[in-house]
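Here the complex is missing a single protein chain, while all its other protein chains stay put.
Up next is chain A:
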Amino acid sequence: MTSPADTVVRKGLSPRKRAQRSRLIQYAILIALVLFALFSANWGQIGSVFFKPEFIKATFQDGVLQALVKTVEYTAGAFVIGLAGGTLLALMRLSSVGPYRWIATAYIEFFRGLPAIVVFIAFSLLPLAFEGMTIPFDPYGVVWLALGIVASAYMAEVIRAGIQAVPKGQIEAARSLGMSPGLALRKIVLPQAFRIVLAPLTNDLILLVKDSSLVFIIGVAATGYELTGFGRDLANTYSNLTPIVVCGFCYLIITLPLGILVRRLEARAEKSR
């Protein structure tokens, strides 16, 4: 239906104008949505369910900060196990000995493919399956192990990539100085590999912080509650979601700085390239 003259006019709309119009439409949609939310939502009820001041206070009095500390403790221990296990698995994957490679690959694929919650359910059932079995440092031992087993699978792949990113000339220089393969690995390759993967490893740490919420599945005592278990328990007690919201913000206290750190590290890596 368009006549030749019409198309000429369409083409005449400059890219800048077209972008301007598109932006205008986007703003209009946004404003409409905000207005709709403002007038349709029952703000009083939302406030009293999610942000009730007396429950915010109660959440702090009941020890949300303790739960925050527990979350950090669970995560930190699991990160250490994940780092050690991940490094070992990465080295196994790069081994010249076939069976080591196969075992590591099988482990990594298995635990990466499995929902973490399945591992936690398995750990929660362990004492039933093996009567009298105890894992030391209760409850830390179980939590660290369950989280660390999954984390090591993820971290192994990151660390492997880091090791492979170290230039071959570095290994040759180390060898030419008479370093044994093991010494070259410890002093030259791994320190550089970890620098390279600092940002992605911090990302894994953030995931780990969130995965620590699965601890409530294992069924730890109330004194061992981390943020999610604590928040859920309290929300149940008060029949109000405020404690969960407070706990949610507590996660952000941990993860937001880590996110900023990742971005800094990435920027630094970009610069040194």
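Rule of thumb we're sticking to: a contact is a pair of C-beta atoms (placed from the backbone, for glycine too) under 8 Å apart; a residue touches a chain by one contact, two chains touch by 3 or more; residues count from 1.
Everything below uses one rule, namely that contacts and distances are computed from a predicted model.
Enquirer: What is the protein name, per UniProt, of the chain that does not appear here: "NADH dehydrogenase subunit E", "Glutamyl-tRNA(Gln) amidotransferase subunit A", "ABC-type polar-amino-acid transporter" or "1,2-phenylacetyl-CoA epoxidase subunit A"?
Expert: In UniProt, the chain excluded from the picture bears the name "ABC-type polar-amino-acid transporter".
Enquirer: Tell me which residue among A:R101, A:R175 or A:R232 touches the hidden chain in the full complex.
Expert: A:R175
Enquirer: Out of A:L91, A:A153, A:I188 or A:L265, which residue would touch the omitted chain in the full complex?
Expert: Of all options in A:L91, A:A153, A:I188 or A:L265, contact with the hidden chain holds for A:I188.
Enquirer: Which chain A residues touch the hidden chain?
Expert: 167, 169-170, 172-181, 183, 187-188, 191-192, 195, 272
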